[in-house]
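Here the complex is missing one protein chain, while the rest keep their positions.
Letters A, B and C mark the chains as written, and numbering starts fresh at 1 in each.
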């Protein structure tokens, strides 16, 4: 009998808390292997640590590199049925080479040339687009064309038909975020092909999508519309409002009216579903943070992982033991239960708002829904 | 023993379903009266009808009369501690002369002269202001000044401190809606006096209230703010957005993109709490409807009562067996389970939008919360 | 024009906080009456008191009187279609002689002779039965016969078909509780007649109803059953379990294991819907309290009203300024925001458990659902 063929491989070691290594124990372990069994006592330290020790690690991807490689892919890789998208995903260095930015989140740069269509499909994976630069591509969701421009956030709840098309004369790239790793690990994925091309008469009917025209007013619900069972019906959160909301929070904070800020000089919004005030997607939370020049945020530690993209400005980021200088477009991961803080650089030349703007998405809604969320903030520095 | 002093008065009548009228029965009834008892069999028709037969009736109040009487009250009745508000309430003709527009809802015109303050207080009654004309008065809620201008809707969840002040050179009147009758019947009211005057430095700090600056962006939640336990944190729903949302619904409907309208030519929004997408107040729903000229809405019947004010345009309203011609500012009641429809008049000269705009508030959230809501819409005409 | 015919009657009085009484003011008030208007400033003290001042008052009904009058009604009043039930309701002395125990609650003694059927009907009013003595009547709900015996609590969510029949050789009486006053004031009532008689083969199929057989096990949900949209699917809460649960709470309290008791010597259960753990009916909460001999509960004050029946034992009850000695079957009202406490009498001869057992039902779910609930408990005596 060749035990070596069992996927289970147990090694008896002489160690505190472990049974004495004897021939009988070795024999027992061989029988465990044969029966596809693994004892808790050899694994408990790894499986049940005193606090999360993420398999993922903090890692940084430079936007300049991503953009350059995406452009080269634009030359070499066609977009069409089968491959579906010219999307290139971040692979966390300690997650086995799989395209997982964190154990639950996918983040990719997508790139579309002038005149190209990315074909229609739908899937249970929840998705969004976020645009750090450029314009000219539209996402069409169930026949509704939604513009994509710098600063816009386009959530897309699972199982909606969608495609992209570039009507401009320049290539465009943006960030896709999805819960692909989570649904892969959980075995919940469904996928269907739609139309290969979007007919011209369905393309770009105006500046605002149907979705925004019906759902894009603060606190006003259109009575004619059905409530979607999951995920937001508002398909674009335009930069104009995000920018104004952050500016007003800082102004309210400065006016001394009380509140407005998370820390002095640190404002933030969460993108929410107007139907219920919850997260835009059942598995993904998205936020935009603005940190004034010279301000350093308090280290914060949370259960769950996130991916952050620098939208504007420059600064220094610390995640766990890693510290990086970052600038527009750079992306990095914040694994579960790692301290995270940022320092905004005074006088950043690439900032429209004069501050450091960070777009962040995370898997926290999953853990809030299941009662597994925890966080700490360092109170005194 | 004088039975006549009992509040219970029973009369034996010979009728189908009733016991034979005999001296014994009369004696039994006298004993019921003495013991404060009332049999079901004499009351069931009134108490348990086959469908709601509202004690309230459809009734119309003309805005021109309300405004004139409010102005006369402005001359004769001071505003101050004790009386609290120069508010004059609609009294449904069949609710015993009490200031109840419907069994659950209060509706009043309030009037404030230049320079006047209505003193600060708070109460568990949920309230709102709606402005059909004029400007210059501000409502200050917990120190936050909120402008009041034509078309603005200002909800005010119970137990928040609030006052009003007129900083303009003209009197201003508006509509107050509250759940006073409901809380009166339910014995749930608490009330406290606050400051008699609002200090000048707390008055009017800018065009937008702190509330709007933090909560007034579509789908964007300020992360710094606590979630209020009940009722909306957004204290003004400005006309600019309501108007645009209704116009876009009609445009979407006209574009044939699908949806957008309740009926052809009939758009509507509900004012909702951005925190949870629910009603702005736990006991009061508020909506704005726009009906294009020449359009007649389908009769609709609902459990629960409402009060409607014509915001703009002219038309014909039918509630149960009553039909009225109405114009800007006119107010009317829709009792429970009465058919309600409107016809918008073509060429109304008093309409900014060219259509009939109706502001409506109701007690429906109460009945939805308790599983008692029902409605019917006439499908074919 | 005869102003006196208006239901609105306003009286100008010279008083603090009121406008000067002048001919102009009188004229204004006459115009208010004519236009069906009532000013806030004359009514605010009544409508918006500093805390609830219930229109209802504490009142006691003796079970011995109720039972005797019910038996006399048994002789004189037939049960059948039209009158529907031989039910005699408590009329709170300060609620205008209407059959309202409190502003929202109906409580009645119902009486059925051997062989009698109370015909089938259904209504939106939520109901329950509670049995203080006797047995032999069954309530049949949607074809499912449910036994009624001393101590049993039978909730019946609105809009279910139901009838009663007495298969024993003795008359039986019990208590009906409903939200008739609430639904009357709110105009939400629907009612339909069902079958006049229940066929014999549908009567009494066993000791346990279908409902209890499927839903009557702690924490075990039958996977085959649809979840009802409102109200509990468990149609009887048998005394056996209630009694044992109260006894165990007292035993746990006595064992010093921590918890178990509301006050020393005071145990209580709430009847809940196994589907969601909430109240059995959307508008009515029901509880059973057990107070050991010699124990006095702390005064408690709550928003909302309740009706209490002494199930067992004797004692002294204080509600607001009223104090009564009570014994088995006696019923009394606790109006909103009145202090309520009880003292259990040592050595009560009519108590199975040796304690004072109180059945209580209230309208509190309504106010919890709407964010209007408040309570206070006196902490130190």
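Just so we're on the same page, a contact is a pair of C-beta atoms (placed from the backbone, for glycine too) under 8 Å apart; a residue touches a chain by one contact, two chains touch by 3 or more.
Keep in mind that what you see is a predicted model, and the values were worked out from it rather than measured.
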item	value
Omitted chain's touching partners, listed by label	A, C
Which of C:54, C:126, C:139 or C:273 contacts the chain that the document leaves out	C:273
Residue ranges of chain C at the interface with the undisplayed chain	143-144, 205, 208, 210, 213-225, 232, 234, 237, 241-242, 244-245, 248-249, 251-253, 255, 257-262, 267-277, 280, 287
Residues belonging to chain A that touch the chain removed from view	6-9, 16-20, 22, 24-25, 28, 31-32, 35-41, 43-44, 47-56, 59, 61, 65-66, 69, 72-73, 75-78, 80-99, 103-104, 108, 123-125, 158, 180, 183-192, 229-231, 282-283, 303-305, 335-337, 363, 365-367, 369-372, 374
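Rule of thumb we're sticking to: only the chains that are shown with their structure count from here on.
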item	value
Chain contact topology (line, ring, star, complete or other)	line
Rounded Å distance between chain A and chain C, as computed from the means of their C-alpha atoms	53
Distance between chain centroids, defined by C-alpha means - chain A, chain B (Å)	44
Chain A residues counted as touching two or more neighbouring chains	none
